[in-house]
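The complex is shown incomplete by one protein chain, all other protein chains being positioned as in the whole.
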Amino acid sequence: MAELTYRAAVAAGIAQEMRRDPMVVLIGEDVGAAGGVFKLTEGLIGEFGPERVRDTPISEQAIVGAAMGAAMTGLRPVAELMFSDFFAVAWDMVVNQIAKTRYMTDGQVSIPLVLRTANGAGLRFGAQHSQSVENWAMAIPGLKVVAPSTPADVVGLMAAAIRDPDPVIFCEHKGLFATKGEVPDGEHIVPLGKAAVIREGHDCTIVALAAMVPRAVEAAGRLSDDHGIDAEVIDLRTLIPLDAQAILRSVEKTSRLFTVEENPRALGWGAEIASIVADEGFYSLDAPIVRITTPHVPLPSSAVLEDAVLPTVERVVETVRQRLEDAQ
Amino acid sequence: MAELTYRAAVAAGIAQEMRRDPMVVLIGEDVGAAGGVFKLTEGLIGEFGPERVRDTPISEQAIVGAAMGAAMTGLRPVAELMFSDFFAVAWDMVVNQIAKTRYMTDGQVSIPLVLRTANGAGLRFGAQHSQSVENWAMAIPGLKVVAPSTPADVVGLMAAAIRDPDPVIFCEHKGLFATKGEVPDGEHIVPLGKAAVIREGHDCTIVALAAMVPRAVEAAGRLSDDHGIDAEVIDLRTLIPLDAQAILRSVEKTSRLFTVEENPRALGWGAEIASIVADEGFYSLDAPIVRITTPHVPLPSSAVLEDAVLPTVERVVETVRQRLEDAQ
Amino acid sequence: MAGTSSRPAAAPPDIDARLAMYRVMVECRTFEVRAQELFFEGLVRGTTHLGVGQEAVAAGFAAAMRDDDYSFATYRGHNHALARGTDMAGLYAELFGRATGLMGGKGGSMHITSAEHHMMGSYAIVGAHLPIALGAAWSAQYRKSGQVAVCFFGDGTTNIGAFHEALNMAAVWKAPVVFVCENNQYMEYTPIGAVTAVARPAADRAAAYDLEAIVVDGNDVEAVFGVAATAVERARAGDGPSLVEALTYRHGGHSRADPGKYRPDEEVKAWLARDPIPAQRARLRSAGVDAATLDTIDANVAAKVAAAEAAARGAPEPLPDVIETQLWADGGSSWRN
Partner (left out) sequence: MAGTSSRPAAAPPDIDARLAMYRVMVECRTFEVRAQELFFEGLVRGTTHLGVGQEAVAAGFAAAMRDDDYSFATYRGHNHALARGTDMAGLYAELFGRATGLMGGKGGSMHITSAEHHMMGSYAIVGAHLPIALGAAWSAQYRKSGQVAVCFFGDGTTNIGAFHEALNMAAVWKAPVVFVCENNQYMEYTPIGAVTAVARPAADRAAAYDLEAIVVDGNDVEAVFGVAATAVERARAGDGPSLVEALTYRHGGHSRADPGKYRPDEEVKAWLARDPIPAQRARLRSAGVDAATLDTIDANVAAKVAAAEAAARGAPEPLPDVIETQLWADGGSSWRN
C-alpha cells in the first residue's frame, strides 16, 4: 500500500496501463511537456515519449475524433478534455459518433477508448469550468460513465476503463485532486459497474458520487453522532453500467432513499436512480425519495456563492434528519 | 378555425410573429430559398425577404452563436437546426454560452432566441437523424424546452417562445409533420409551462410528450374500451418550465403514474417526473411509478426495428394493464 | 482540369486498371439507379443520397489505394463502399432494412460500413468523419503499418469547424491521410458559392494548413487516379496529408425526395454531358478496347446487380430481439443490473 493523492493516482493509473499495453496512447492539450494543467499526467511523457503522449492544438473535436479513429483501428487511446465543460465543444463526436458507431455497424467496429476529464466544482472557476457533466453522458446510450471518489478507485477504475472494449467517460473530480488515500501495490483493477457500500446502516440509504461521497460519509457520521440516525452510504463509482441492485438491496433494508448529487437538479443522475427505485423498489419504500442536488442554476464563481450552491455536509444532515422526522 | 398540418403550422407560427415584430429574423441551412428541407419554412423568404430569412453555410456553431450575439443586441432570432441530433455540433453554444450568459452576467444581458429543430423518430433515418433530445436540453439550467404535439400548439407555443425573453429550445416532431389539426384564427398564443390534460380519468395518469401524446391518447382509448381502465392523459407540452403541479394534481386523483417517453431510458425526461412524484407525490401513490421508454440504445434504421424500439400503443396498453393488475 | 500539383504524376494506369475503374463506375451507377427505382417501389425506406454522376471520384481513389488502406465516407457513401469491394447484396439488404444487411438493418443507407474491406463507415453528421479519419491515420502512423486513410466529403463540409480542426492537426502530425472534397457544387439545396467566402471551397483553404491547392476534374476517373496515387503515396511515404478538391456534380437531387429543381437547366445539362462513365467508355474505345469488351462488363454488372437485388429481396426482416444487441463489445446492451 502506498499513499497517493487523487491527482497522482491519475498518472499512476494511466502509467500502469501504458506499461502493460503499447497500444495505449495519451493525447490532449498540454498533457505532454507540461504534464497537464492540473499536473495529472506528470511524468508520462518522460517515461513513454512524445509518440505515446501527444500534445495537441486547441481542437477538441479533432482530439476526440482522432481518438475514435485510432480506437477503431487498433489503438487504445486515452484522450483528455482539460475541463469537462469542454465536452460540449466535442459533443457530436462523443454522442453521435463514438457512442453509436458500434451499434450502427452491428458490431463491425469496436471503440475502446477513454475520455478523461477534470469534472466538478469547488475551485471558484465559475459556470464554464465547474460543471458536473456525468449526467449528460449517462443519458447517451453507448457510453460508460465512471466517476471515482478515492485514489485507489482512480487507479483501479482507470485500469478497467482502459481495458474495457467500449468507450468510457472518465470523470476526475477537481475538488478531490488534493485528497489522499491508500492505493494497493501491484496491479490494481476495480471492475466497472460495482458500487461500493462505504458505510453500512439501516435507517436510510444515501447514494453519492465523486466529491459528494466524502460529504455523504461525513454527513452519515454526524447523523449518527448527533441524531442517532444510522445511514448506509453507497458510492456509485460508475453510472453506466449502473449497479442498480446495490441500491435496491440497500433500500430493501433501509426503506428510505436519498441521493446527493453535484449536478443541477433537473435530470441529475439521481433522477434515474429515483425512477428505478420508485418502480422496482416501491414496496420497500416507507417514505418519499429525496434528492439533494445543486439547484437548477449555473455555478456562480464567488466563494460564498459556490459554497452555498453545492450540497454541503450540513445540507445533507439537515435534509435527512428533517425528512426522516417528517415521515414519522 | 382553420385546419393546418403540423408542418404548415410551423411556418404559420413563425410568420405570425415576424409580422408582429420586425426584430424577429430566421436563419438556418436551406431555410430560405428552399423553404426548409422539411418544408417547414416555406413561403417565409417570399413574405419577409432575404434580410430576415437567411440561408447559412453548414456551420451550426456559427448559426447558433450568431443567433446568440444577435439576441444580446436587440434582435429576436429564430435559428433552425435541421435535425435535433445536430445540437451536438453546437452544444457548447447552447449549454455553455446561451444558457449561462444571463446568469453569469447577473442579468446584464438577455438572450431572447428560439432554436427550432426537427426532433424525433419514425422516418427510418437511423441513429444520427432520429433522436429525441429534449432531455439533453432539460438537464441544462437556463434553457426553456418546448415540444408541441398538435398544430395549434405549434403555433401558440411558437408565439410564446419567440416572445419569451429567454432562450427556448423548440422541438418540432418529424413524426407529426403530416398530422392535421384545427388552429384558432387570429393571434394564437399558448403560454409556456402549462401542461394540457387531454383526457380525464381516474385509474391512472399517463404523462406524454410530442409524438407520444397521440399514442398515449389512443392507448387510453383502448384501455377504456378493452379493459375498463380509465386513464388520464397529460400532454406536458413544455419540459422547462415544467408543470409539475398538473402531474401532482393528477396523481393525487389517480394514485398511479406512467410516463411515455420517446427518449432512451436512462435520464429520459420521465426520470425527473418520477423523482418529483416519488418525493412530493409519494403519499398519493398506490403502486410503482412506471416509465415506458425507448430502451437505452441508439435508434436502428430498419422499419421493423424502429417500430419495435419506440413505445407503441400496444406497449402502453399492455404495460398499463399489466402493471395495474400486478398492483391489485 | 489538371491538378495544380507540382509533384511528379504517378505512373499512368495500365489497361486492366483502366477497365477495372470503368467497371467500378458502372457497378456504382447500376446499383444506385436501381436503388432509386426500388425506393419508389417502397423497398428502400428512410432516405438515400445517391452519388450518381460522382462515380469517378470513388473509382479513381479506390484504384489508387492498397487493400488495407482505410476509407471514410459520408451518407452519400454507396459508391465508396462498392469501390472498396463491399458486398452488393448486403448493401441492398441494408437499404431494404433486412436482417442480412451489412449492419443487420441497424445502420441504413447513411451509415454503410464494411470493416472487412477497410471501409470504415459512412457518417451522417457533416464533418464528423474528418477527425475520425485523421485518427485512423494517426493509428497507422503509430503502428507503422504503412496504411493510409482516405476521407471523402462534400463542398458544404468545408465550412464546418471539424474540417478546420482535422486539417490543421493532420498537417501538424504529418498524418497519412488524404482529404478528398467532392465538390458537387451544392450543399443540400443551396449553391456552395452562396455560403462560402472563397471560390474553391477546399483548394482555397489548403494554404491555411500549409498544404498545396489541388484541384482535379472529378468526372475524369484517370485524372482522379493520378492525383489519388500521388497523394496516397505521399501519405504512405510519411510526407503528410493532402487536400484534394474534385469537381463533380450529382445528377439527381440531394436525397431521394429531392428532385433538384433549384438547379438551372443549363447547368444540369452541361454536367450531364460530362458524365464520367460515357467519357471513360469513349476514352477506352479510343485506346483500342472494343465495344464488346465494354458491353460484356456492362452486362456482367447488370447481372451482378440483379442478383444482389434478388438476394436482398428474398432476405428476411430483422427480428426485434437484435435491438438490444451490439451496443457493447460483449454483444449486448445492458446498462444496469
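Letters A, B and C mark the chains as written, and numbering starts fresh at 1 in each.
The criterion applied here is as follows: contacts are C-beta pairs under 8 Å (C-beta built on N, C-alpha and C of every residue); 3 or more make two chains touch, one makes a residue touch a chain.
Because the structure is predicted, anything quoted here is derived from the model rather than measured.
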{"item": "Which displayed chains the hidden chain touches across the whole complex", "value": "A, B, C"}
{"item": "Residue in contact with the excluded chain [from B:I14, B:A34, B:V64 or B:V190]", "value": "B:V64"}
{"item": "Option from C:T30, C:T100 or C:N159 whose C-beta touches the chain left out", "value": "C:N159"}
{"item": "Residue in contact with the excluded chain [from A:T5, A:T73, A:T101 or A:Q128]", "value": "A:Q128"}
{"item": "Chain A residues that touch the omitted chain in the full complex", "value": "29-30, 33-34, 37, 55-61, 85-86, 88-89, 123-129, 265-266, 295-298, 300-305, 308-309"}
{"item": "Contact footprint on chain B, counting only the chain that is left out", "value": "25, 51, 54, 56-57, 59-75, 77, 92-93, 96-97, 101-110, 112, 141-142, 165-166, 193, 240-245, 276"}
{"item": "Touching residues on chain C - with respect to the absent chain", "value": "159-165, 167-169, 171-172, 194-198, 204-205, 207-211"}
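Keep this in mind: only the chains that are shown with their structure count from here on.
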{"item": "Furthest chain, CA centroid comparison against chain A", "value": "C"}
{"item": "Between chain C and chain B, distance of the C-alpha-averaged centres to the nearest whole Å", "value": "36"}
{"item": "Separation of chain A from chain B, taking each centre as the mean of its C-alpha atoms, in whole Å", "value": "30"}
{"item": "Chain A-chain C separation of Cα centroids, rounded to whole Å", "value": "40"}
{"item": "Residues within chain A bordering two or more other chains", "value": "92, 96, 103-104, 141-142, 240, 242"}
{"item": "Multi-chain contact residues (two or more partners), chain C", "value": "106-107, 111, 123, 125, 161, 322, 327, 333, 335-336"}
